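All protein chains of the complex are present and in place, except for one that has been dropped.
The letters A, B and C name the chains in turn, as written, and every chain counts its residues from 1.
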């Protein structure tokens, strides 16, 4: 249903980048859940542009709940958050209505919405719409944490540079929770920053791979058909601008394996059951098996670049060239991880609510 | 909503592998659509086990529409297809209730459904449930073909063997439509078959990568948030047993590219607009851009293998070993492609119906 | 979503009156729920045509679960029931494609589905599709009864004859559960039967009002906006052929009252809270308040009558007359009550599942 996602916990998204505000509605959360503004701000800060490796558009967004929260707790009715749009400079965008940026949504927006599309800042396609997703997802992340379910995402790869694998999930997730640039190996982090600056200096952009872990999810969550855990997660994750691939466990790496190598042997210490490997990424038959859920998202390089590119003037139906000036990100992967965390929290919370009832998410 | 998927065109799936029947309901198709049994049978045949590279369970399934079809045309009410279960030998499965097969759904089924789960043949988790998906998807495939939209899938990779890339989409899709083993390069096809037989002889299994193309889809289909074309396709595709990754266009290959390399330049011949490359896989901002939609699915090796594996006796809470006898497939990737085609047809038809109304599918 | 209804417990309906079968799929029921065939048969028998006051089409329907039930218990996957169509005589119906019966669905079916509509026996519009609703609703009724929630419906009014009001709900519901003709006052029941026979002899038909009670529903079920208990019940109830009005508590009788007369005073015996009257029909603000839920459905006289009526030949675009021969019911209200009970059970179970999780409906 277009801008609404989820069954028992659902989110409805609205807004345009340079309109009055962007926002979202979270429905289904029980009454009485603590809404911790500091916690949410910390997550929002991870999505925010910082330093020289990001756009110079600075959104000093204040968290503004216009419904569903009173005295720091959920009231049980829908929670709406809005972020007003301020530091906008819309003059840059008009030309993209005629000369669509390659691999950007300019062209399809023109086809789908015609002249009434709000092209400024990408309008409804803007990455800015992920801010309310992060804010509402953070509420659910804190709910999940109270249940012992923790989510963390690092940049596994940026251009040709690879981060180390997850080690201790709990330590690594705690580390990522403090890091604005989410890379586990600090030397590697430095190289990735340099790579982003190099791309920026060339008027270019870079992509990469995000890797996420969800620890503590009980076994039995998800369904075998259609609403598989993989299906629900990927459905929502592909909304994150730039994500073009999602894989679970070994993912595309399964292609090279024999079944005997790929299968995760069950084992027990007499008290609990676990698997000796976790190639399945914590999911069998669409349902969580109690191991850490592992998935990776491919993030394409941001399409808006300063370098001259070939495109078409739609008005003249002529080939032409274009340089997308303005304040664009040479990479969004480090900011996107906050969105991936938030979306994962929404999907996991919804799957838990579908299994155990929404009241489970209460106290 | 669990076993139902889709908004304007929807499918509801039911059945267990060794129960009375498996089946599905297709809702939303307008009245008067021609239902060509031969066309459907041909698609079903692609999903069927053939020769020595597949299970010896042979399902001589007859196409049985129990509602929604009269005199070879849709009546406008829900179309239900069932396949009765016949060549079943259920004795094999009881032990998996106690000793779950590694990476199979046995364990999560036990957690989620407890003792009442129908474990025979995998019950509701069985790949057999894809037969009604293929039958109903075929109806939509024929509808789409009448609109000039064609779908085809080949095995891009099987273990270490790679097929050639798509060349002429129309020729290749026509070729695949005739091929029971969907590989474009015949020499390569032979090697893949050998690889499957080798695995089978070892009591093992292999996985691979499927690559699909949807040609002829008009620009403007899909939505920017949540119901992106990528999100809807992946949501449904992850239901196909064994699929653990879905990527569009360059997918995970985007990670290595600069924006200037990855972006698809727009161009025109003065009459129509196209892109010079198609790294985006025909989708920008969640919406089709008029180019061929390209995606790949990672298919894990089938988890049921003859080789001895370590597992746990749930009753005794003891470590033990297991060999999954029975009639298992050493590879399902060649059969899965029929399911991928069918699911793609369902999702694409639904997206078209959401944009243009279901009557658009009517003819 | 057309033929699917419900959020956490959902039903998908399919079939045509003279096609191969009618059926429905129930999704969301946990594994391990006892499926009592005798219990279901008893409910089906209430919907069946009996004696001289009903159609002579006799459906000796056998309960046929083709998925989701094994060894008398739910498996946790979708439960599908089908009823094959046998005692059909389809020749009667062809003329209604040209000469639509007044107030019947013949005309709108022609507009909506055109020539491919299956007109035989009313096709997908047939009251026969309520058989699978009753069968699946009965499963949920037995689940609700195990929770102390009981549903009963009587004919409050048939033409000019009124039944007495509900007295002791538990006694009356128990009585109705044994009665094929659901009227509390036996003298009144006799008069109603006579009225039906009189109408039948005139080649005419009669309608009336059904009154239903749901006792034992806990307070707090339903939502304030859109998915109110009234909204969900009425949404589903208006699917029952012939229902043209639904009211809760005093319903249309509220129009004559002052607030001070209409309001239900709260009272307590020190242990629990109740209301001294129940004009609200057990629902405030869309949510159950713990009192008996009371609603009434207006049932129109069956439109198919033997008496000559004026209609139009669609082919000739000429006024003409028509006598609907065939085996029609002079009244369906006594049979419809089984459908109202079943639909109420489905909606109530779904509302409970949305509040407490589907697992609540388990053991």
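The working rule: a residue touches a chain if its C-beta (ideal position, glycine included) is under 8 Å from a C-beta of that chain, and two chains touch if they have at least 3 such contacts.
Just so you know, these numbers come straight off a predicted model, no measurement behind them.
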Where the missing chain makes contact, among the chains that are shown: A, B, C
Residue among A:55, A:77, A:198 or A:277 that touches the chain left out of view: A:77
Listed residues B:169, B:274 or B:360, member touching the removed chain: B:360
Residue of C:302, C:344 or C:358 in touch with the missing chain, whole complex considered: C:302
Among C:54, C:289, C:344 or C:358, the residue in touch with the chain that has been omitted: C:289
Residues from subunit C at the interface with the omitted partner, ascending: 1-5, 7, 13, 100-105, 107-109, 111-112, 124-125, 129, 157-160, 199, 202, 204-209, 219-220, 223-228, 230-232, 234-239, 241, 243-268, 270-271, 273, 275-276, 279-281, 284-290, 296, 298-305, 307, 309-312, 314, 317-319
Interface with the unshown chain - residue positions in subunit A: 1-4, 7, 10, 12-16, 19-23, 25, 27-28, 30-32, 65-68, 70, 73-80, 82, 112-118, 123-124
Contacts of subunit B with the absent chain, listed as residue ranges: 7-8, 77, 224, 353-360
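Methods note: only the chains that are shown with their structure count from here on.
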Maximum centroid distance from subunit B, chain identifier (CA atoms): C
Gap in Å, rounded to a whole number, between the CA centres of subunit C and subunit A: 46
Contacts with 2+ other chains: residues of subunit A: 7, 224
